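Structure below; questions to follow.
Every protein chain but one is kept in place in this view of the complex.
A, B, C and D label the chains in the order they appear, each numbered from 1.
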Amino acid sequence: MDILKLLFEPYIFIPLVFPGLVAAFLLLLIIIWLERKIAAKVQLRYGPLYVFKPLGGVIQTIADLLRYLFQEPIVPREADKLAFLMTPVFLFGLAYLPVVAVPISPTYYAFRSDVSLLIVMALTTLAPIFTVLMGWSSNNKFSLIGGVREGYLVISYEIPMFLSAISMAILYKSLDLVEIAEAQKGLWGVILNPLAAINMLLLMYMSTSKFPFEIPEAESEIVAGPYTEYSGIIYGLVMGASYVKLYVLSLVYSILFLGGWNPLPINDPMVAGAMLFVKAFLLVALGAFLRAVYPRFRIDQAISIGWKIAFPLSLISVVISLLLIMGGVSLVVK
Amino acid sequence: MISSGERELELLIGPQHPASGHMRLVAKVDGDVVVELRPNIGYVHRSVEKLAEVKKYLQIIPLVERPSLADTTANNLAYVMALEKLLGIEPPERAKYLRTLLAEINRIHSHLYGLGIHGVMIGSSTAYMWCFGDREPFLELAQELTGARLTYSYIIPGGVRRDLPAGLGERAERVLRYMENRMRDYFNLYFNNPVVRARLEGVGVLSRHDAINLGITGPNLRASGVAYDVRRAEPYAAYPELEFDIVTEEAGDSFARVMVRVREIVESMRIIRQVIRKIPEGPILHESYEKLIPPKLRESMKQRGMVKFPSVFANLRVPPGEAISRVEGGRGEVVFHIVSDGKLSPYRMRMVTPSFRNVILFEHLTRGVRVADIPAIYGSLDYFPPEADR
Amino acid sequence: MVCSLEGKLLVGNLERSARKAAAWLVEKRPVRDIRDWGISFSLWPVHFTTACCGAEFAASAAPKYDAERLGFLPFIGIRQCNLLFIEGTLSKKMAEAAIWVYEQMPEPKFVVGMGACAIDGGIFWNSYNIVRPMDILPVHVFIPGCPPRPEAVAQAIIMLQRKIRRGELVRYETR
Amino acid sequence: MSLSRTVRHAKAILTGFKYLFAGPRLTLMYPDDIQELPEGYRGMIEYDWDSCIKCSLCAMVCPADAMKMYVSKEESEREGKVVKRPGINYTRCIFCGFCVDICPTDSLRFTKVHDVAYYTYEEQIYPPAEFSKGVPRPLYLREPRKVRAVLDERRGIRYEPARS
Partner (left out) sequence: MRLDDLRKEIEEKLNGLGAEVSSKDPNLIEVRVGRDKLVEAASKLREMGLDHVKAVTGIDYPKERFEVVYITSSYSDSLSHFLVNLRVSLPYDDPRIPSLVRVWPSVLYQEQEEKDLLGIEFEGNPRMEERLLLPDSYDGIPPLRKEFKVRVEGIDA
């Protein structure tokens, strides 16, 4: 019983169960299937089905996972073995780590910090380094190009993304995610500063290489980019990492712009968490849907979008926030 | 393996690569810019020209179809036309219209094939699925007419193998209307998609002068503003009696090549409608062959609308001489040059396919483009390696 | 310490014992069934078009036949796939690539010969530039036809799935 | 970002949503449903033993050398001369249908069987005796429903249960 109680302690429950590891894993299983189903529906067909027909093949990802699990993991002879095997682990770890700083209710969080937004943003910045390392360690030309592309993209999306997030922090006069979410009891951030919301959404998909920014692993150009040489369950880990990163960013996005757990019918941590999860899930699903609409940009076009569109937009959104604050819009509930 | 100290990186794209098709592209890149790109073809070389020298005339019909599986009618028709020139026979009117009908259905689904492959090359799996999905109704029509999905072997010396099935015209009309409806969504989702435009416009520009100089053919030529189409230059089958426009674009870039294909689909639909309206009654096999078929068989053949071959087809002898024929297929001009010495097989058969003539564009168009433009250009050429390698 | 014995425990080679143990576990009944089930519904063919049957192969992944319903997803890299479709003729030049691709794929892997050309050469049987896939690769399922219809491709996938689920194809061995 | 481009983005996404929620599906549920092919489809070939006049035209016209004349031992002994009958080799057959079309007695006929695959090489060769037994039937898990493809103006292809 004590163990069960311990499990529900926030500092265990949040990183390990919800919204942490278990939830992320379940979301992975569902979202990969859903991505295929959504694409299939837009493309006039069914997608995975026969693996479990009554539920539309919902366990397709499990079959794929099993297959990966029992597949021979190959380490190329020319690769740097240690880096090759360790980077996916770090990548996955770092993609999911920021979740610890995400609160799921006004009262339920692993830890509360004055700067939790900064912590999340800083931790998400780390993961791409390992993608670059992955590209290097495989010692494959396509991997290398993929890694370099990732490197280029990072510098073009990180700064505007950070600025967009900061513009919301200015608006709420806080860097604490709990306070930010609580501040949106009334108007949501997306209404107050729509420019920042659109910008952040764009950059979020860019940073997790969703379409149309699926550039580092552009299939028809550089095979699978940094992941070209990965096989078996390690590839599964790598493939999961970008979804997990998107999931974490979606949680943050929901808190920043979509009111977090608001509107909250009953003040219960589970309901609040569910509310937040649904919002994040929809954002991830939207990312999956975009695959069916867009082809991918070229790297130079994506970079110029980062610098010429997203960067000015993020500056403007900071200015908007400042103007709103000066105009006397007081949102902080204290 | 990557070695250090080089400024240029040599990329071997293919033959196992999501966007290489059945060939290898050897690209030298400096950063993200392609310095030089050389196609390494021959991965699907199956020696059609040599095998033609040991196969009998009729047996070559399926042989010449195989190289370009998505556009078999053009090869079939071009070969049979050369054969008919040597034999000195002219097919009956109705057969000519049926040939045109199949050629145009084939042109549409060949273009859709090319557009779909191009879509997946720039990352839009939806474009691929849509094009391949909408190809199916046309395949369904062709299948009803000929009895096969892709390899029709429909056109034989002196005529065609099957008569028009009852009600096909009406079904074709339904398919055409479906396609017209869908075209709007294609434009909304794909052709007018800003990302597609950004990827294709101004990429791989082929000037009019170069297009002529390099002997480019088909939609790739017309996208550079040259209004050349064999259907006009040397009309064959029922084309002299049909109204259609030659589609051209001026820009010469990847997007123009895509647009030429899209507009040609519309044009082909116009031709199909005319064929169905105008098709005359009559025999579908030349009378000199028809009278060789035993009378009893001839009756049942007329009833079923399926031609039985006269036994002379098993060992068709062709007078000595040379014949050249050309046909405008989906990908461009197919040229056959047959040298006959009066025996059962051709002495020499030269088959020049549009893809083989367009292969030169790989090195020409890719100098100085970015790595990501390689598939965008490759796809826009609608290049089919087996067709080039034969 | 293991290291001081240069990788050898008293019972013998550690790596080999571990591999043996893993193979024993993986070959145990329930694990084996689950494993074979998973593999059979996750046949991912590699993007490797050897010849013109690729056109019909593409059609079998397209909306009308939608092989993805069977868990069949044409995927990008060699390393992530487990199924090699020989799509038509294998020319001599392509055969080298085919062997190379097959060797680079992780175990367990399967080969399907699609089209008459991938069985006995089809209409090109006497060409000077072709190779019979069954001479150089272990082919598990043959699909006749030129090109085979997408239905036949689906049928071949189902047959391969059945063979995998019967436990005939996947076996882990201790080396 | 210009206005027209924004409109185009919106149009693309809305079209995507339109198909996500209201789009048609073209899929034929293959192992459950099997499409009834049109009359004259060139599927696998069936051979009528009795009406064959052993003229060997089919083997002569075969482009892939898949149709071969096999010496029929029993008949040769009975009739005191070499009797040959056609057998087919599906490892080479390209389904062009020339043999059927040239057969003067309609002993060779098209069937609509088209979805067969094999586990081994040898079972694809059909000498005359096996050839005359009819075409192989694919192994279906359960009896498939026969459907007919109906070309439709709005949905492309629909499938209706076949009447026969």
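FYI, a contact is a pair of C-beta atoms (placed from the backbone, for glycine too) under 8 Å apart; a residue touches a chain by one contact, two chains touch by 3 or more.
No experiment lies behind these values; they were computed from the predicted model shown.
Shown chains touched by the missing chain in the whole complex: B, C, D.
Contact with the omitted chain, checked across B:I212, B:V266 or B:V312, is made by B:I212. Among B:A27, B:L51, B:I156 or B:V318, only B:L51 touches the chain left out of the display. For the chain left out of this panel, the touching residue among C:Q104, C:S127 or C:Q155 is C:S127. Considering the complete assembly, chain B touches the hidden chain via residues 41-42, 45, 47, 49-51, 54, 212-216, 221, 226-228, 232-234, 324, 326, 333, 335, 337, 339, 347-348, 350, 352, 356-357, 359-360, 389-390.
Summarising the interface, chain D meets the missing chain with residues 56, 59-60, 62, 65, 67-71, 84, 87, 127.
Counting over the whole complex, chain C has residues 91-93, 96, 126-129 touching the chain that is not drawn.
Going forward, only the chains that are shown with their structure count from here on.
Spacing of chain A relative to chain C, judged by their CA centroids, is 34 angstrom. Residues of chain A in contact with at least two other chains: 42-46, 50, 219, 223, 292-294. Shared interface positions of chain C, defined as residues touching 2 or more other chains, are 62-64, 66, 69, 76, 123, 126, 146, 149.
Residues 5, 8-9, 11-12, 14-16, 18-19, 26, 37-42, 55, 57, 60-64, 94-98, 101-104, 106, 110, 149, 151-157 of chain D are the ones that touch chain B when the two sit in their complex.
Every residue of chain C that touches chain A in the complex is listed here, in rising order: 26, 34-35, 37-39, 41-42, 44, 62-64, 66, 68-71, 73, 76-77, 79-80, 82, 104, 106-108, 170, 172.
Only residues 1, 12-13, 15-17, 19-20, 23-27, 31, 156 of chain D touch chain A when the two sit together in their complex.
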